[in-house]
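The complex is shown incomplete by one protein chain, all other protein chains being positioned as in the whole.
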Amino acid sequence: MADVALKDRLRDHPTLGFADWVLRGIGQVVFQNNPISGAVILAAIFYNSWIYGTVCLLGTIISTLTALWLKADRGMIKDGLYGFNGALIPIALVAYTSQNFTTGNMPNVHLWIYIVLCAAFTSVMVPAFGALLGPHKVPGLTMPFVLTTWFFLGALLQFTTIDVSTALKPTSPSDFTGPRPDYTLDTWNFGIFNGIAEIFFQDNWISGIIILIGIAINTRIGAVMALMGSALAVAVGVFYGAHDEAIRDGLFGYNAALTAMALGGLFYVLNLPGFIYTVIGVLVTTRVWASLGIFLEPSGMPVLTSAFVFVTWLMLLAKNGFPALIPVAPADATTPEENLKRFGGGQKA
Amino acid sequence: MADVALKDRLRDHPTLGFADWVLRGIGQVVFQNNPISGAVILAAIFYNSWIYGTVCLLGTIISTLTALWLKADRGMIKDGLYGFNGALIPIALVAYTSQNFTTGNMPNVHLWIYIVLCAAFTSVMVPAFGALLGPHKVPGLTMPFVLTTWFFLGALLQFTTIDVSTALKPTSPSDFTGPRPDYTLDTWNFGIFNGIAEIFFQDNWISGIIILIGIAINTRIGAVMALMGSALAVAVGVFYGAHDEAIRDGLFGYNAALTAMALGGLFYVLNLPGFIYTVIGVLVTTRVWASLGIFLEPSGMPVLTSAFVFVTWLMLLAKNGFPALIPVAPADATTPEENLKRFGGGQKA
Partner (left out) sequence: MADVALKDRLRDHPTLGFADWVLRGIGQVVFQNNPISGAVILAAIFYNSWIYGTVCLLGTIISTLTALWLKADRGMIKDGLYGFNGALIPIALVAYTSQNFTTGNMPNVHLWIYIVLCAAFTSVMVPAFGALLGPHKVPGLTMPFVLTTWFFLGALLQFTTIDVSTALKPTSPSDFTGPRPDYTLDTWNFGIFNGIAEIFFQDNWISGIIILIGIAINTRIGAVMALMGSALAVAVGVFYGAHDEAIRDGLFGYNAALTAMALGGLFYVLNLPGFIYTVIGVLVTTRVWASLGIFLEPSGMPVLTSAFVFVTWLMLLAKNGFPALIPVAPADATTPEENLKRFGGGQKA
């Protein structure tokens, strides 16, 4: 287990430990409790935009420091569980206030101060959702990030010192009719890999591939699941005739990829019913993303990862109803591989 | 108890049992764990539209099969508790995608596949809400149906292969002012019986009467409550001056009828405080239906039975606060008559 040893070597280091926890925080956005995965993912973001890379790193540091200050559980902090929401929120705030969504504009002073409070507040949300969902052995997932972003992004519309981008334009939903778009191979290629990259708001398919590599360092099955989730989402979009641009930009895939990773082997053992259950979850997540977009359109707010969170919560809450599935408690869920080894592919006794 | 024997004769039958469970599933939409009630209600739907009857039957079958595949609790499946959400969802999806709301248009292939996934997903939601509400001894009601419909109906606006009807047109809410409409006796007649029929999306007052008969086969008090709920809702609409058409179409009544059945004798014993509590619940439900309509108008989404669900949940969650009421746990709630027999009309010790 040299690999495991390597990834855990700095976790308890007196001075370098903090860097380890922060990198794990970035990895935990895609469920990887592994600083090397986190470092590769951070590199994937920097590859697309040094601005996004910088704010992502700072956000993770701030939320981790907040947890330390409030004396939160040391084990959770070390596992990056107080970092991953803070990793996402500054990227979201910068993306939706930048004229250039793809690489982002540097925040002004007002936005910097705003980001610090946001990232700190996500750390307050982590144990709040832990209290609500802990008794059900269901993790809070990225809900602290989603809720904090909705709380803070909407507010920006009421302030003159920070302007939001046109990506937040409120509209009245209208039905997409007319001929089915002409999809090309690019729809699939860009759609699938942007679907991975969009988890971190990156419009860059190469970043998507690097993120996949980061995941694969820690779990091959997880990487396959992410890929499958994003690909299935593209397939749904193509089959039902969604906007070509939305598919290509990876908007259909990023929630689906997260659901696939969560249900496919991590919080359920990947036996056959577990696999079919995951496929159902991915197909549903694709619709929920599309539907929440309609619900939110009049206010202009983005869906973020809420579709993934709602579907995964519901499908994890259901676990005691279905003995065909083998759930894994969040505290025991490491990688699909280890879950398979420990709990086997068979039925529960 | 020949009547009871008759209704339960097929429940454990090796081959015909499944048909029994499916019919109970249809009956459970209005809380009737009785295959004969279910069969009469199915007939009421077929009387109005063979399309709605067919999709209702198929949806119930799919959601019941999903529960069997996932090895869900056999007793719950046999009682139709994995069927009733699946009974409603295909009717909703067909109704809001048909040019003719009243009888529905036959779904295309894309919608058929869509319906299968939807109906299957409601079965996942049942134990999810069971996990959340079970500790409070509060049933999930039709929330799986409501949430799944919102999740899937909104998404249809983003796909070219399935178009939605004008009934989902998003608008900006405006205050209904001007002279009070001239209501006629028809407002009352149509309003009350369409209010029953609208539980199943049927614009047909005769279907409403047949459904009432289906309920009365299993419980007289339940049928009276449904009638009272719908009638009180019409009275509220007339007293406060609502749109005549909305009242006539039964839109005011269907949530109120369900609340009346749930609170009036089923999940609370029908003593005097229980009766007044039920009346309050019905009056509140009428407002909540009207209010949620305003909240949802900008997105164009329908209220469905969400008003009933929210009000009934709140009024059941409150039970431990009010010793004047005698709550009945969902597992023990059969019919108002049996509840009265077992728990009496008196106070708890």
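In order of appearance the chains are A and B, and numbering begins at 1 in each one.
Keep in mind that, in the parts below, a contact is a pair of C-beta atoms (placed from the backbone, for glycine too) under 8 Å apart; a residue touches a chain by one contact, two chains touch by 3 or more.
Note that this is a predicted model, so its numbers are computed, not measured.
Touch with the chain omitted from the figure is made, among A:Pro127, A:Gly195 or A:Pro273, by A:Pro127. In the complete complex, the hidden chain is touched by one of A:Met301, A:Leu314 or A:Val328, namely A:Met301.
Along subunit B, the points of touch with the absent chain fall at residues 136, 172-181, 239-243, 246, 273, 277, 280, 283-284, 286-295, 297-298, 313-315, 317-325.
Residues 69-73, 110, 114, 117, 120-121, 124-132, 150-164, 168, 170, 172, 298-301 of subunit A touch the missing chain (whole complex, contact as defined above).
As a working rule, only the chains that are shown with their structure count from here on.
Inter-chain spacing, taken between the CA centroids of subunit A and subunit B, is 36 Å.
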